[in-house]
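Removed from the display is one protein chain of the complex; every other protein chain stays in position.
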Amino acid sequence: MIGAGVLRGMGVTFKTLLETYPWGRAILRTLQIPVTDGIFTIPYPETKQQHPERFRYFPFLVYDGTPDNLRCVACKICEQECPPQSIHIVMEKDEQGRPVKAHGRTLPKQFDVDMSICMSCRICVDVCPFDAIEMDNEYELSASDRYEHMIFDKHKLLKSAEYFQKIKPTEAATVDQRLAAKKAKTASPTGDKPSQPSGP
Amino acid sequence: MELKAGISPTIETQQLEVNLGPQHPSTHGVFRMIATLDGETIVKLKPVMGYLHRNHEQIGERITYIGSFPFTDRLDYFCAMSNNFGLALAIEQLGGIQASERGEYLRVIMAELTRLVNHTAVIGFLLNDMGAFGTPLLYAFREREKILDLFEAASGSRMMCNYVRPGGVREDVPEGWLERTRAIVNAFPRFLDEFEKLLTENEIVQQRCKHVGVLSKELAMNASVTGPMLRASGVNYDIRKVDGYSIYPRFTFRVPLGTVGDVYDRYYVRILEMRESLKILEQALKGIPGGPAISPKGQAIGKAPRTFRPPKGAAYGRIEAPKGELGFYLVSDGSPQPYRYHVRAPSFVNLTVLEDLCIGHKVADVIIILGSVDIVMGEVDR
Amino acid sequence: MASHIQHQSPIIQHRFEMAVDQGLQSELQKQGVFVTSWDQLLNWGRSNSIWPLQFGLACCAIEMIATAASRYDIARFGSEIFRASPRQADLIIVAGTVTKKMAPQVVRLYNQMAEPKYVISMGACATSGGPFHTGYNVLKGIDRYIPVDVYIPGCPPTPQALLEGLMRLQERIKSRSMGQEVGPKQGEYPIPEFGASGLAPRYNPDVFQPKKPWADPPASQLPKPIAPQP
Amino acid sequence: MNSLDQLFVNANAFLLGLLPVWARPWISILVRLSVIAVLAPAIMMYLTWIERKIIARMQNRFGPDRVGVYGLAQPLADGLKMLIKEDIVPRGADRLLHLAAPILSVVPAILLFAVLPFGRNMIPADLNVGLLYFFAVSSVGSYAIFMGGWASRSKFSILGAMRSVAQIISYEVPGVLSVVAVIMVTGTLSTAGIVEAQAERWFLFTPWGFVGCLMFFLSGVAEVNRTPFDMPEAESELVAGFHTEYSGMKFALWYMAEFLESFAVCAFTVTFFLGGWHAPAVPFWTLALLLAIIVGAGTRLAIPVRGAGVLAMLGAGALWGAQPIPSWIWFFAKTYALIFVLVWLRGTLPRLRIDQLMGLAWKFFLPLGLVNILAAGLWTQFPFPLGTAAAALLLIIAGWLLVRANAPQSLQPQRVYVFAD
Partner (left out) sequence: MLPPPEEIKSALEQLLPGVSLTLDAGGLIVVPNDLVAVCRCLKENERFSLDYLANLTAVDYPAEQRMDVVYHLYSMAKKHGPVTLKVKLDRNQPVVASVTPIWRGAEFQEREAYDLFGVRFEGHPDLRRILMWEGFEGHPMRKDYVVEDQDVLG
């Protein structure tokens, strides 16, 4: 019959219409028609989508305990390896140009990530030897001005290790395990002087 | 009944030159066609590209081999995983790296899932060009969202996965991921049947698509057309079977071939290919071994990309991407950056025959012919 | 009538002097008398039916379509109708990389739109050229030629980030008065021409004021193209 | 004549009663005009709401639901925004025509409401040539579309305008032919008369009526440029067809004209073939009883649900027995059912190409329309069993012959796909 295909197609859309209503699903169930997914929408502002743990958006710097005890030693490996060149690091130096040390480690005076260039590819996290930078999953960052809001300076990037454990438990566990193993290795052979190898 | 109207000799009409694009509701991105019309029939059609030329190859030559992986996600932004897979194969051929067993299985699973996503999206967009007010497209995107959740759980990002590395995959899949994939793969055939019920026997679709934009076998082979478009014209050439790269020879699957080579064949061959991909996925999900997801050498390269300096020489790795043959030509001069980085994009070459397909058809046909050729501008313009 | 959306990320709320002060309005509303100023009514109408232009450039356009698809459903905000013709669109979402070959077309489209028009710069590429900013054919951000209302970072921004950007735009429309001139957008924007190796002029001075937030601008990190060993 | 059914008629009579005799005809015209002037935009706005919600639900998503409760305020927001939008006239356009076209397209759409029988003796203008009036006024729309397309001086508009004129003219012919059968059977052109004639049997339930209804509805859909015949404003090909260059309130007028005409097409299909404001012949309480039995017998449903279902049905049956549902509710119920079908078509089907569209009109609907008139003749001449059987047989043979003659060979062979290794 000439119109059969068209009618069958309209049957599919009518079934989908019925599926979205509870009474519709009841009718379909009584007629033994398999019910797939009804309403598929996540109403955004009211209920937010549950992103899986590995969801990555923009990087952030990790500090243990207080913000000035950050893991980053300004070794600039991530600045070199970042494919779109969105990281800009200036090492903290005193007047004579010698790197200043805090907690036995050098630290960056200025660490800027330009969020309007970063492509959230997580290569900086892979290449960082000190697990100092991790990927955040905060995505509500729209702004009306490009300069103040889009370029994250050091203070805006710093987040605590506890925050990292909260958003990515399994990843944080492996990172902490690795750090503990490294601390044990550095502590045991050279007595207990907790000296971190200063960056190249 | 199909009247191939040439220039009507009797009435002296003036030919109208119309710009379809670069901003047009159904040119799949910024693609422009300068069409010369005689009434409604196409007389001449010149494609114009370059509106999304983002210097992918120049950037590829200035960063390390690993650094260009996130850029391959943005080549054909529907199939991030299979683009990575192509580059990984080329680098493995160049640097002589051997991938781990579980990594190979995971790569094949991801590539076949990408094929499902791409083919459903293409059919959705084809129907959207035909005028269906978004319903098939939104059904296709509903299924795509389910598979994107799998990609997000494994790689961290919905579309830009950056997950495959030379030597395997960047991280092993989280636990519970394989069960979720099995559930989705088992549920997919029912969606395909429903999709076919909506489209394949639909008389309007058949009348609009049959005998429109016929691509002959000889022209397809001569114009280096690859992928579903070539197989719809009846040429049996699937790189997974021809090259047998990665671990595809272990899986039993068949290659569907069309007969006439028109828009309807290109549409239906893609549906049959999806069913074959489901077979591969079932076998791969059953046979996936344990062990590391990446070979130790691959792990080391991932950790320190600057230390990877392949020997001097050139390599051309190619895979069967959902759109056709995606090839990476890498020339290395021993430094951590590739000396020459060239991408052979399937959509770019498949467009060579667009004018031959469209001459003599109506404006409405040109839109669905372009839809059936399935181009993505990120890959066409690189 | 318009449910006020409680919002957690801080929005710049530059209120304008209310024709009817809040206290009086809430008082009257309790007795069922609904009072609104003319601006609030028009802004309510305008912000709840933003019709975006059907205009996608690259990967961000696919996320825009995913936002219009069934899972994130931009139709709930009233902007489900993607008008193909710029005449009937209110909002142009610049989704994707704006190349130098495409920039004149984008500016021409913006000029063709009917007046209360807004621009959302979706994704890193539209804001600043994104990961491709080192290329010779990529414009470093569309805000060089047209005024942008909302920037959404991300590559590509997730559909929910786009919805948050759209809600921010709705807030911004609600907070402006009809009388208050809506930004310096009157008139035609000069369309750049194709030069020998780029666009002339490089940017539109009265739209784009380059500000250098960094003390010393980052030396371009591009590793010099290494002289090939013979 | 119970009170609820004639509610508006009595109210109108009471109102006119207060006035002096000489003013009565003028005021009654004014009342009818104001009713239509209020009814038409409200119908149009809530048609857009219905369409967006139904199509959304067909695609597993909510429609607009953040503007007012259930999105009911969404059409108001759209209308308000369109009001204050800048109105652009392209430089090369012909200003006068550019302004006149949308007005010329809305005016006939509203004029059509004059002859619509909304309920028992609730017809704004009881013309005895109502049907002729309908066809005359509805064909003015094609002038407006071509004027709009031509005046905007853009290639896409001209292409869209040419397509639309060809389509509307070629679909008016089958529309008229399908209604000729109705005129022949009822013998009158007045819409009220036609509805009267369908008192005991709707024309839909006669063989010629069924074919006529399908043809009239489909050619009405084509005349209104809606899927699957929306060639002129085909978004995917000609950007926005003939109203590419329109913005602001002028574009809103095009939008209103399209929706008002689709409402009018559904309303006239109900008037001609689905028995206007007549209640369905089967008494509703027997229907309610039947439903009560079905729900009661539904084994899979839970006990309380079944109990509640039975009670509800019985209550509805009793209510309807005592107080029949008023006629104008039946008219709007049937019209909105047809509008649901219209939106359902739009949500599912792709678009036909322009030459297939023409082929369908001239080579399929036109001959079928002529045969339909013949069948109606047979149906009227012979008594019940023989006439209907003869008409039905004739139509089936004609339909089969036409399908075979027209079916393009592309539908014939079922493609076989080779599976290589």
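All chains are identified by letter, namely A, B, C and D, in their written order; residue positions are counted from 1 within each chain.
Here is the rule we go by: a contact is a pair of C-beta atoms (placed from the backbone, for glycine too) under 8 Å apart; a residue touches a chain by one contact, two chains touch by 3 or more.
All values derive from a computational prediction rather than experimental measurement.
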So which of B:Y105, B:F125 or B:F348 would be touching the chain we can't see?
B:F348
Of the residues B:N19, B:T36, B:Q98 or B:S224, which one touches the chain left out of the display?
B:S224
Omitted-chain footprint on chain C covers residues 100-101, 128-129, 133-137, 140-141, 194-198, 202, 210-214, 217, 220, 222, 225, 227-228, 230
Touching residues (missing chain, whole complex) on chain B:
49-50, 53, 55, 57-58, 219, 221-225, 235, 237, 242-243, 313-314, 316, 318, 325, 327, 329, 331, 339-340, 342, 344, 348-349, 351-353, 381
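Here is the rule we go by: only the chains that are shown with their structure count from here on.
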When B-D and A-D are ranked by contacting C-beta pairs, first comes B-D
From the mean C-alpha coordinate of chain A to that of chain D, what's the distance rounded to whole Å?
54
If you average the CA atoms of chain A and of chain C, how many Å lie between those two points?
25
Shared-interface residues of chain A (touching two or more other chains) are 2, 6, 9, 12-13, 16, 37, 40-41, 43, 80, 83, 119-120
Going through chain B residue by residue, note those that touch at least 2 other chains and give them in order.
24-25, 59, 63, 70-71, 135, 138-139, 142, 145, 160, 198, 202-206
Can you list the residues on chain C that touch chain B in the complex?
54-59, 61-63, 65-66, 69-71, 84, 96-97, 99, 101-102, 105, 109, 125, 131-132, 134-138, 155-156, 158, 222-223, 225-226, 228-229
Going by the contact rule at the top, pick out the chain B residues touching chain A in the complex.
59, 63-64, 66-71, 73, 135, 139, 142, 145, 149, 152-157, 160, 162, 170-171, 174, 187, 190-191, 194, 197-206, 302-306
Counting only contacts in the complex, chain B reaches chain D at residues 1-3, 16, 18, 24-26, 40, 127-135, 138-139, 142, 198, 202-208, 210-211, 234, 236, 241, 254-260, 264-265, 268-269, 272, 362-365, 367
